[in-house]
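Quick one: the structure is below, questions incoming.
One protein chain omitted, others in place.
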Amino acid sequence: MRKPKTKLNLLRQRIHIIIYGSDTRAGRLFDLILLGLILLSVFCVMLETVKGFDVKYHHELIVLEWIITLFFTLEYLLRIITTNKPRRYIFSFFGIIDLIAILPMYLSFFLMGSKVFSVIRALRLLRLFKILNHPKFTGQSQHLLRALDASRRKITIFLYFILISTILIGSLMYVVEGEENGFTSIPTSIYWTIVTLTTVGYGDISPATPLGQFIASMVMILGYGIIAVPTGIVTAEFAKTSANKTEPEKNKCGNCGSENHYTNAHFCYHCGYPFTTN
Amino acid sequence: MRKPKTKLNLLRQRIHIIIYGSDTRAGRLFDLILLGLILLSVFCVMLETVKGFDVKYHHELIVLEWIITLFFTLEYLLRIITTNKPRRYIFSFFGIIDLIAILPMYLSFFLMGSKVFSVIRALRLLRLFKILNHPKFTGQSQHLLRALDASRRKITIFLYFILISTILIGSLMYVVEGEENGFTSIPTSIYWTIVTLTTVGYGDISPATPLGQFIASMVMILGYGIIAVPTGIVTAEFAKTSANKTEPEKNKCGNCGSENHYTNAHFCYHCGYPFTTN
Amino acid sequence: MRKPKTKLNLLRQRIHIIIYGSDTRAGRLFDLILLGLILLSVFCVMLETVKGFDVKYHHELIVLEWIITLFFTLEYLLRIITTNKPRRYIFSFFGIIDLIAILPMYLSFFLMGSKVFSVIRALRLLRLFKILNHPKFTGQSQHLLRALDASRRKITIFLYFILISTILIGSLMYVVEGEENGFTSIPTSIYWTIVTLTTVGYGDISPATPLGQFIASMVMILGYGIIAVPTGIVTAEFAKTSANKTEPEKNKCGNCGSENHYTNAHFCYHCGYPFTTN
Partner (left out) sequence: MRKPKTKLNLLRQRIHIIIYGSDTRAGRLFDLILLGLILLSVFCVMLETVKGFDVKYHHELIVLEWIITLFFTLEYLLRIITTNKPRRYIFSFFGIIDLIAILPMYLSFFLMGSKVFSVIRALRLLRLFKILNHPKFTGQSQHLLRALDASRRKITIFLYFILISTILIGSLMYVVEGEENGFTSIPTSIYWTIVTLTTVGYGDISPATPLGQFIASMVMILGYGIIAVPTGIVTAEFAKTSANKTEPEKNKCGNCGSENHYTNAHFCYHCGYPFTTN
């Protein structure tokens, strides 16, 4: 099956270019249709869960979803057929996502009404992250990722500190407030601590004793203050990578070795040596 | 009507200068009166909706609003009459706002008690953004806008990431918590996710199952952490534009006029001209 | 009365040094006692409002407060007597605060049980801001104030933008949600908008209609994003003033004029000229 007759092979190649590539006009059109269908499909999943809407338009939604599912099934099969390494696609991250997203509709014949299966189709959304590889965004998103990657270790230490503090404060509040004030167990207390430390503050659980309110106040001020830490880490990295970007290494004088020349400099600012290529 | 008798034309010109300009004393006074009336008018709209106040002073409010409306109508007509390009004003952003803001009072003869029409008058407030063009603020606000504009793309990628995450987390929480805990539909679940991720935390919907509370905790820590991203982006831009601004003007080559020389430069990087005093 | 007998005058001078100055040992001791009494007095005001505590120790609290009040009255009189410009003190900010803080106890003879009068004594706390003038903190707090002062205008523009947006969004939500969902008037709606935009999120008022929840989500993301703006402004200023501080102007070579020498440099990094005073 790998090398069929030439005519069929040519068609396979053409479809491959349309589906996998985005350089040709047809390829870009295909990408746009796919994007539209993903959004439409996720929109369907959302509307299905809205009671009033689902009762009114149940039939229409089902029909629409079958059309979408058939299209995605076709796309899945074409992706397998037209690629030279079908296994690599099938077991790739997006290959598995694609399969998982079309299965629920077919399984709905056997397993009726399962909410979980229905919602799984929303995973298709993950495909939209592929857009960040688009040349228009690739520089910006790499800059973002590089800054986050550079601050990875510091953030890990910070999260480690937060985690231990959270368990200790949660245990303390469980003892201070007790089950009668909503702190029914240590895990619940830890949940409350995270809600407070991150300044979310639902209010579903809130301290009632004076001591508990005092500790809660300390936790809030702690949370309010230490948000400065991840922000400071990431900002410093952004500022650094942004500074590095504007000062390329080649800006070094070939004559006297002085550095940090402007990219549009014609002469070395130190020895007056003329630049040729810069 | 474009070119009436000279005397009328002169009056037209004078009014034009008062209404459109802010260089003359009368023009500045007119601007101040306008500002005061806009604030008074918005204040009226607000007070009208306060039950206790409206019952007591209903008559006075109506009279006051008619006075304001008549003034704004007069101003609208004068703006059209005195300008040479009435169409340009009428179909401009602020021209449409001005019209929309005076219509509700006249329409109230025919359509009584419509709340929407009444509140529309608050749109007059948009005119206050014009003040940011004032020379006193223009440098500062342009600096602000430039920094925000420079970080536009990165913020877009960030919002795109947030949007997809929000839908996925919302779908997950809908399955985990279900309708019995307030997560009645995926859109509602997404609303809850945004409330949690942005650390607002109303508490109108809050997770009740242990697994739900665990996922919620993760979302909170995620939201608490990623606030560092927009902050880092904007801060890095502010620091950059602010650094560019503080580079002193004296670092200018006396020969070719190129700028931003290093303070310890011996030669102009652009023309090779030797510096003496620097 | 300005120039009494020499002996009395000497005593007056001595007390003046103790009360107003903080260079002598007695002056520092007096400052410490004053600090302690202010904290004790505010602590009393707080405890008085706690029902359970006030019932038990009402008598003790009253006695303690009379002692404190008599001390502060004595201090107030001594401050007037010992200074050469009594009017300047009496009508200064802290002079008025001092008077306001001792009056309530004396007025309590005539006006019993007024809560407002009782709480006014907490204003004494304002005096504690004087500590920031202490040489130990003065450099740091001036650095803080300078950075905040430098970003004053940008923050004003930002607040102006927030204010207008808040009124417009509040008016919109009043129309969308209406009085049946808690948005009883435009001022209340504006209050809700501020609660949401600042990510406080009490949950005492929260949107119930799908459209309202959608607008609320937008407001939250807006609020989550624009916190980057004041943070960015202030951080950029901090970084700038902090950078300026580490590069004093005197670090300039007297021989060749090159700048930015380290404060502990012994020789010019550019011409090798030896520094003497640095």
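Letters A, B and C mark the chains in the order given here, with residues in each chain numbered from 1 onward.
One rule holds for everything that comes next: a contact is a pair of C-beta atoms (placed from the backbone, for glycine too) under 8 Å apart; a residue touches a chain by one contact, two chains touch by 3 or more.
This structure is a prediction, so every number in the text was calculated from the model and none was measured.
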Interface partners of the hidden chain - shown chains only, full complex considered: A, B, C
Contact partner of the left-out chain, one of C:T69, C:T82, C:S171 or C:T235: C:T235
For chain A, the residues touching the chain missing from this view: 153-154, 157-158, 160-161, 164, 167-168, 171-172, 174-175, 178, 184-187, 190, 196, 199-203, 206, 210, 213-214, 216-217, 220-221, 223-225, 227-229, 231-233, 235-237, 239-240, 257-260, 270
Sites on chain C contacted by the missing partner chain, in the whole complex: 42, 45-46, 49-51, 115-116, 119, 122-123, 125-126, 128-129, 131-132, 137, 140-141, 143-144, 147-148, 155, 159, 162, 187-188, 190-191, 194-195, 197-204, 223, 227, 230-231, 233-235, 237-239, 242, 260-262, 264-272, 274
Residue ranges of chain B at the interface with the undisplayed chain: 199-203, 231, 235, 239, 264
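Assume only the chains that are shown with their structure count from here on.
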Central chain (distance from its CA mean to the mean of all protein CA atoms): B
Interface sides of chain B and chain C: same vs different residues, half threshold: different
Chain centre separation in whole Å, for chain C relative to chain A (CA means): 42
Centroid spacing, where centroids are CA-atom means, of chain B and chain C in whole angstrom: 30
In chain B, residues with contacts to at least two other chains: 187, 190, 199-203, 223, 227, 231, 233, 235, 239
